[in-house]
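Only one protein chain is missing from this complex, and each of the others stays in its spot.
Naming follows writing order (A and B), and every chain is counted from residue 1.
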Amino acid sequence: MKYRNSLSNRKLNIVFKWEWLLVILIIGISIVNGRLSPHFWSYTGIMDSLAVFLEKGFMVLSMTLVLIIGDIDISVASIVALSSVLMAMSYKLGLPMAVAILVALATGAGCGYLNGLLISLVPGLSAIIVTLAGSSIYRGIAYILLGDQAIGGFPSWYSYLAWGYVGKTNIPFVMVVFVGCAIIYGLLLHRTAWGRKVYAMGINPVAARFSGVPIAQMKQIIFTLNGLMAGIAAIFLTSKLGSSRPNIATGYELEVIAIAVLGGVSPSGGKGGIVGVCLALILMRLLRYGMGLVNVPGQVMMVIIGIVLVGVVMLPNIFSSRGGKRRTKEIQ
Amino acid sequence: MMDEPAKTKREVTFSRLLGFRELGIIIFIVLISVLIGIRNPRFLTWSNFHDILIDTAALSVLSVGMMLVLVTGGIDLSMESVLALTGMVAGMMVKQNPQLSPLFMLILGLLLGGLLGSITGLIVAKGRVVPIIATLSMMYIYRGITFIISGGKWINAYEMPDSFKGIATERFLGLSKLIYIVLVVYVVFYYFVNYTHTGRKIYAVGSNVEAARVIGINTEFITWLVYAISGALSGLAGVMWVARYASAQNDTASGFVMTIVAACVLGGVSITGGVGTVSGVLLGSITVGIINNALPMIRVSPFWKMALQGLIILVAAIVNIAIARNMEKSQLKRRTI
Partner (left out) sequence: MGFLEVDSVVDREDRYILELKGISKFFPGLKALDRVDFNLRAGEIHAIVGENGAGKSTLIKIITGVYQPDEGDIFYEGNTVIFHNPTVANRYQIAAVYQQPASFPHLTVTENIFLGHPIIHPTTKKLMWKEMKEEAKRLLRSLGSDINPSVTMSSLSVAQQQIVEIAKALSVNARILIMDEPTASLTRRETEDLYNIARKLRNDGVSIILISHLFEDVYEIADRVTVLRDGKSMGTWNVNEIDEKDLIKAMVGREISQLFPKNKVSFGKELLRVEGLSRLGYFSDISFSLRAGEIVGFSGLVGSGRTEVAQSIFGIAPVDAGKILVEGKEVSIKNPMEAISYGIGYLPEDRLEQGLFLLLSINDNITISIIDQLTNRGWLNPPREHEISNKMLELLQIKAPGIFHPVSSLSGGNQQKVVVAKLLAARPKILIMDEPTKGVDVGAKAAIHQIMSDLVAEGLGIIMISSEMPEILGMSDNIIVMHEGRITGVFSRSEATQEKLMEAAVKVDRLTQVVS
């Protein structure tokens, strides 16, 4: 009985893909947004409003990998803060901005590497506890370095990263970088042997190990990537804000995880893909845009994002458990 | 079949190992107290010690709740937001109705916190959402609701009646009333965890969920219960916190969950479930309280606190794992033919 049920579910999955639901929701929310604001349906309106959101997009891409292997990283927001602060400080110490940007990338990758090292080196130390401690340590270091100050006054070309357009076109620069990253991650996950192993790890870690998948090495790479993407996010976020302080990106971990889960990535691992996650990113931006139009304060947006995250994970579970009960009753 | 002397020897080493952990924390506490005392003699005064106890009061209460969740193999990140929300509600209520008795407020904190925790518990137990995702979401949701109900405004000291602030300031037999609340909580939970059937079931669920189900334990109920309890204790701590600092803010206790986890892990609670004692958690809380109190005394900037707490969590968690592995190894040795 269970057998037949899972078969029909699978058939349903082919016709009714999660991605299509996201597309429908995107269209629906766009229509509502269009009604609320006459400026919504303009090319620059949509492009620019997406562009200012993309620093989270970079983080979502690598978080998708972390979640697919069945782990979690709640230290990303703190890594963004530390990368940003170190970048700003190196610039202030006289390093050229280009080098300072490299410092941000190195910081991000370094923090991620450290997470990965601890997780794969000490068996029994879960990603939850390592990244929980990490989130405190990385932001804590940012505070130690900068206290409650802020650093600004970056060269003018630096603000181009977040606000500029490519050449004479009206395509935001950050959009190009993001699309490039998304394509790389999409290919990596869906078109390489490495990506296949990522899914295998998430679906059945024991079987993956028994099949010769180098679990520790792959975790190490994935957590390092996640740190690196937080570093990239720090570069664009700091460019957007124009200054750096230790408390930037607070709460990003929730939103990044929420977007990935909304995009069809299962927090218990093995499921999801880059296309869905990118659609969820757009959806989340439109939702925020719409809420902004009706003057919903930021704190309330976090409440809604939290509800979305819990709801997306919970609803299928509730329905499947009800189905399960009904089935056993039929038998009796 | 088994030879008697070997048996008793085994048992002695075992109890020694168990006691070792708590003894270790006590030695650690004494050691850092002396070290800090050398740098700043004021640290080793009775009044400072009393201050530490008052400052640690809310943390000690919260740690018990977190311990129960960790014992089942979960984690509750939403405790700090339940604390803030309950504290804000309490603050607003005493502002409007100064005549409300402090005892009533404490009970209200327990109930409101329990309600909030129950919702989280339902999401984890019935909705089968992984604890980390569920409680991370609830952390932001309850924080947001705190903001919504307060309209972004604070409740200040002058808006609170003295009777309410008295929860923290009034003394009985030379000790702050807060300390008595902690004592009551610890006595109740020591009894609950060690001498009630439900209390032991929590450990059973954390030790082996499948086996727990087989002997007829309602594992969903137990999972729900620990989140409800951690919520209730967060609510109680919320009222204690607002009374102690005489202000209720939107970012009350923001980031405090790290401190709670640090206290638990230091106290020997295993993050993989099944292991944790009430006495260990009390010692863990006091240790964290001492460190936090000492930092300004030895002129360490408060900005160090955050990173230090993360480091404590990491090191303590690794030490716990090492101890567990050592024990396992010695058991394997014993098993060898």
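We adopt the following convention: contacts are C-beta pairs under 8 Å (C-beta built on N, C-alpha and C of every residue); 3 or more make two chains touch, one makes a residue touch a chain.
Just so it is clear, the structure is predicted and the values come from calculations on it, not from any experiment.
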Missing chain: touched chains present in the view: A, B
Chain not shown: contacting residue from A:199, A:252 or A:289: A:199
Of the residues listed, B:204, B:264, B:278 or B:321, which one is in contact with the missing chain? B:204
Looking at the whole complex, which of A:38, A:94 or A:212 touches the chain that is not displayed? A:212
Name every residue on chain B in touch with the hidden partner chain. 1-4, 7, 10-11, 14, 191, 194-197, 200-201, 203-204, 206-208, 210-217, 274-275, 328-329, 331-337
Absent chain, residues of chain A that touch it: 1-3, 6-7, 10, 191-197, 199-200, 203-204, 206-214, 270-271, 328, 331-332
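We adopt the following convention: only the chains that are shown with their structure count from here on.
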Using the touch definition up top, name the residues of chain A that touch chain B in the complex. 72, 74, 118, 122, 124-126, 128-130, 132-141, 143-144, 147, 251, 253-254, 257-258, 261, 267-268, 297, 299-303, 305-307, 309-310, 313-314, 317-318, 321
Which residues of chain B touch chain A in the complex? 75, 123, 126-130, 132-134, 136-141, 143-145, 147-148, 152, 250, 255, 258, 261, 265, 271-272, 301, 303-311, 313-314, 317-318, 321, 324-325
